[in-house]
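Here it is, the structure, as structure tokens.
Every protein chain except one is present and positioned as in the full complex.
Residue numbering begins at 1 within each chain, and the chains themselves are lettered A, B and C in the order written.
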Amino acid sequence: METEYFENIESNVRTYSRSFPVVFEKAEGARIWQKDGTEYLDFLAGAGTLNYGHSDPDLKKALLDYIESGGIVHALDMWTQAKHDFYKAVEKYLLEPRGMDYKIQLPGPTGTNAVEAALRLARRATGRHNIITFTNGFHGVTMGALATTGNSRFRKAAEIPTLGAQFMPYDGYMGEGVDTLDYLEKTLNDSSSGIDKPAAVFFETVQGEGGINVASIAWMQRLEKICKAHDILMIVDDIQAGCGRTGKFFSFEHAGIMPDIITNSKSLSGYGLPFAMVLMRRDLDVWKKGEYNGTFRGFSFAMVTATAALRKFWSDDTFEKEVQRKGEVVKERYQRLARMISETGHPASERGRGLMRGLDVSTGDMADKITGKAFEKGLIIETCGHDGNVIKCLCSLTITDDELGKALDILEESVREVIS
Amino acid sequence: METEYFENIESNVRTYSRSFPVVFEKAEGARIWQKDGTEYLDFLAGAGTLNYGHSDPDLKKALLDYIESGGIVHALDMWTQAKHDFYKAVEKYLLEPRGMDYKIQLPGPTGTNAVEAALRLARRATGRHNIITFTNGFHGVTMGALATTGNSRFRKAAEIPTLGAQFMPYDGYMGEGVDTLDYLEKTLNDSSSGIDKPAAVFFETVQGEGGINVASIAWMQRLEKICKAHDILMIVDDIQAGCGRTGKFFSFEHAGIMPDIITNSKSLSGYGLPFAMVLMRRDLDVWKKGEYNGTFRGFSFAMVTATAALRKFWSDDTFEKEVQRKGEVVKERYQRLARMISETGHPASERGRGLMRGLDVSTGDMADKITGKAFEKGLIIETCGHDGNVIKCLCSLTITDDELGKALDILEESVREVIS
Amino acid sequence: METEYFENIESNVRTYSRSFPVVFEKAEGARIWQKDGTEYLDFLAGAGTLNYGHSDPDLKKALLDYIESGGIVHALDMWTQAKHDFYKAVEKYLLEPRGMDYKIQLPGPTGTNAVEAALRLARRATGRHNIITFTNGFHGVTMGALATTGNSRFRKAAEIPTLGAQFMPYDGYMGEGVDTLDYLEKTLNDSSSGIDKPAAVFFETVQGEGGINVASIAWMQRLEKICKAHDILMIVDDIQAGCGRTGKFFSFEHAGIMPDIITNSKSLSGYGLPFAMVLMRRDLDVWKKGEYNGTFRGFSFAMVTATAALRKFWSDDTFEKEVQRKGEVVKERYQRLARMISETGHPASERGRGLMRGLDVSTGDMADKITGKAFEKGLIIETCGHDGNVIKCLCSLTITDDELGKALDILEESVREVIS
Partner (left out) sequence: METEYFENIESNVRTYSRSFPVVFEKAEGARIWQKDGTEYLDFLAGAGTLNYGHSDPDLKKALLDYIESGGIVHALDMWTQAKHDFYKAVEKYLLEPRGMDYKIQLPGPTGTNAVEAALRLARRATGRHNIITFTNGFHGVTMGALATTGNSRFRKAAEIPTLGAQFMPYDGYMGEGVDTLDYLEKTLNDSSSGIDKPAAVFFETVQGEGGINVASIAWMQRLEKICKAHDILMIVDDIQAGCGRTGKFFSFEHAGIMPDIITNSKSLSGYGLPFAMVLMRRDLDVWKKGEYNGTFRGFSFAMVTATAALRKFWSDDTFEKEVQRKGEVVKERYQRLARMISETGHPASERGRGLMRGLDVSTGDMADKITGKAFEKGLIIETCGHDGNVIKCLCSLTITDDELGKALDILEESVREVIS
């Protein structure tokens, strides 16, 4: 009945409630409970928003303290104590250890707002309109971000053509043995390629929505060289892959590259709160007063929990090692599942970096069957990829070994049932 | 020193910290405190985000209860108890009393996300790309919304042309005696006007950023008639003027018109939390699954406080009558100030609706002097309009008479000092 | 049968053969003959392309001499004797007498190519993308020109939105007593008008396709002042109104204004040959080598006949006085027709400048009936305006008084038959 109520009042645009058509009430860590008490393990984790799990107790405490003490909730982009503490934490835990002389912009508290700000800044700093983006990339659906988003579902729904971006094949897009950067480099060297000289290349190091496509270290390093050779900015969209998801705070650290502009959101608050940040190389801060704005830029609660999260998880390398270790666990289990499925004659494979991993089962149909079974058994897990053919592991990074094992067991059972 | 710290680490794009260059720490109701304890009356109120003041105690209690009880913080667009309660409240306090058969979409939690969703929906529902927007309108700065935003500061900073909207003169734009809808109607009746037949007209009933420009009742009613005659949708952006600011929950209620699509944000959560909602006439819900998305759509905390706010303030007409009464108070004082200034030979005038009022002092220079003085005396108040020439009253609607009087006294003193 | 043949092989896009569904074979001066010998007076004159009539004998002789002597037909944009002579004639008969220090660009030989070149040059010279264009303007249908063309028939057929132009109300668009430049000036003075600061204003002094709408002298002079005050270029599209049509070679001469860029085509060759020219103030020639091109730029035959035409008609003011005199004749007769029609209760009026005149009979239906009757009686005359409601006089400027009288008599008979 409640579900009928929702279906009647809520726009047809709704998505996740179609896969998980129940009403949730509480959540903690890696677990989430339906109203009637049914428990689920959460391998969706807010599509990468809950890297530290639901309602981490230390972050919760920091937030409650802030609220109870009368801390400011909303202050536009004025200076507050909460912002001061957050900037200090960004400096201490992120910028200084990595030798980054970057400035901070807090746009509206969603990923797409950060993306729009980053693209605009790159255009302003270079005076060029074109942005190189990549197949299967997802960067948001407001019109500026949509121009860089590959998914046709969103692109068609826009009803007007997008402007200002050019798609290029992502690493691996053309299969083994093809270095897709050859095409990018060729077009940049060819004044008649039709690809207007870009302001920036813009990419995810691991594509989340696009199917857990992983850019190789070599590909990223070559991309950085190309950018430098052609005086093009490099922007990494670290909204889904950042905040430790791949085993480093910034996902590009694995490649030893240094983007000129970085977008963060999703797990940045650490607590599931709307928040977004743009980091820019100091000399690129060509913004003039108020050229980009938004009512909720710099949400205080998010700054409070983000500060606590940076302190708790990023003061040394314990946490990132844990993520890497658990990533290996998932990798092995996913590889085993891939073998199990492949042995039935249905091609399947595993890929990923850190705890951002995908099990590609070739068809959306099979992926849906497996995740459907898993949901029945108490595991919430979503699919991604152009056909929904990839079963995505986005479990919280703080998941216990026990929970992780249990979730993977459910997944394995589900696979077995589907392939048998 | 702290201000230097901020200036060094924060992007030059920062805005409000330039007018109010101090560090704030706490806030309650209509008051906000600097870290050193200095108190200010807040007539900025989050640019219309804090209609119920900072940290309303009942909303605070609801939020704390929710957090402490382990309520879900982030659930993508899945169904939750918090969402259920919020939808019920929207139905009970907003839709049913007004006879509205509308569906709800929760986009990313910022106004610009809601605007992009609303415009896209209108295009999809009509198959037309053009949107009629108005001079001095402000609807956000992501590329789709920017196309409908008049301010050249944002438009120029985009570095690429916007697509899909056409500006028309807002009510009063051409001065007394010119009904600006004549031009709109003429172009719609003329197949060679160059104005592509629009999907929708899109407007604020009182333009906030644009200078507290007030659309007259007659103008809005005629606009609705034109829309119906030409089979064009009407979208009201009620992000700043809604949630009671003008003395009714929806600002268009004064005109007895009924838009096809409505965008809300800013004060919707009632607590300064990021939140946004699109209401659409039931038959316009042509969205297909997942055609518009966003990580933070339907922020749980905001749904909790919004529910509490709807219950507290909108179960009868007490609150809206209070707002109307206080609006008259501001109106009279602003008119007095306008006369005082005009008598010095500097033209000034008052305008507004409810507690959304402006004192137009003709030049940004004089407005800055007055608001600068006011800040020194403990009143935070901003300017708006194309030259920053309008001193905007966006005080919390829950301000006490005492506080309101005090704030207006400060403003009057500031005016006196500037004009003497 | 021949008409069936045509209908079968020719695209449905065909236009004039629907109004005049016969096969023409020969033409001379103001007369055109069907294959079977039926004679027509031609008040269409190539939609303004045959200002000097069909096959003027002196121009014909110049062309035949050139062809027979082995003159170059096609030479891309290389220098030829024919081009040399044409440039000299432009200098002698057009630029020098008017004190114009302008440079010449010969784009592809159609009006729309000239328009695209002119708009691009204005954008390049100012670094701004926006072009102000006017309601009911027609400037061509290639995508760059289409952005400035008001007619919805072409705009809708494009299937993608146009980019880079903003429509404004043309003189008289809002009826008597409204100076439409008030709106333009207001938006230019208002940084939040949504009208991006334009590179140029672009207009016809008399709108041909749009319905023989005549910009008043005062309007054009004010427009020039506005352009100068705001550092905006003025481009006059003199493709239809130029080459003497209004009684001066350049139609803007009546207003004593001096556009920064001028486009010419249609009657420029004097002989109905494809040809187009852009004149630009010397300092605006910011083009770099080969930034705009086209295979047929500077068509030799057209340069030969254009040179002859300039010599024959523009060495003194005899010709322009003749045009003005005949214009008065048409004006009086058209006014009489307007009165005749109005007396039947059907509103009608006359307007125009020189021999570019229109009889507005309020509806396309009545206009079609009249021109249909006229065709039966041996007069080819077309309609224009947003509803096809204006009967256009575009007779050749060299028409004899006798022919002119006869044509106007036919028109009068046709009117009488329709209104009785």
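Annotations
In this section, a residue touches a chain if its C-beta (ideal position, glycine included) is under 8 Å from a C-beta of that chain, and two chains touch if they have at least 3 such contacts.
Just so you know, these numbers come straight off a predicted model, no measurement behind them.
Residue in contact with the omitted chain (choice from A:Leu64, A:Met100, A:Met174 or A:Ile217): A:Met174.
The omitted chain makes contact with just one of the residues A:Gln81, A:Thr187 or A:Ser267: A:Thr187.
Of the candidate positions C:Ala30, C:Leu44 or C:Leu355, contact with the hidden chain is made by C:Leu44. The chain that is not drawn here is touched, among residues A:Ser11, A:Gln81, A:Thr112 or A:Thr149, by A:Thr149. Touching the omitted chain from chain B are residues 160-161, 163.
By the touch definition given at the top, chain C reaches the unshown chain through residues 2-3, 5-6, 9-18, 20-28, 32, 35, 44, 46-50, 54-55, 60, 63-64, 67-81, 83-84, 87, 90-91, 103-105, 108-113, 116, 120, 123-124, 127, 129, 140-147, 153-154, 157-161, 163-164, 265-266, 271-274, 278, 280, 285-296, 299, 301. For chain A, the list of residues touching the undisplayed chain reads 129-130, 133-138, 148-153, 155-156, 161, 163-167, 169, 173-174, 178, 182-183, 186-187, 190-197, 210-211, 385-387.
The rule is simple: only the chains that are shown with their structure count from here on.
With centres set at the average Cα position, the gap from chain B to chain C is 48 Å. Chain centres here are Cα averages; for chain A and chain B they lie 31 Å apart. Rounded to whole angstrom, the centroid-to-centroid distance between chain A and chain C, based on C-alpha atoms, equals 57 Å. Shared interface positions of chain B, i.e. residues touching 2 or more other chains, are given as 129, 153, 161, 163-164.
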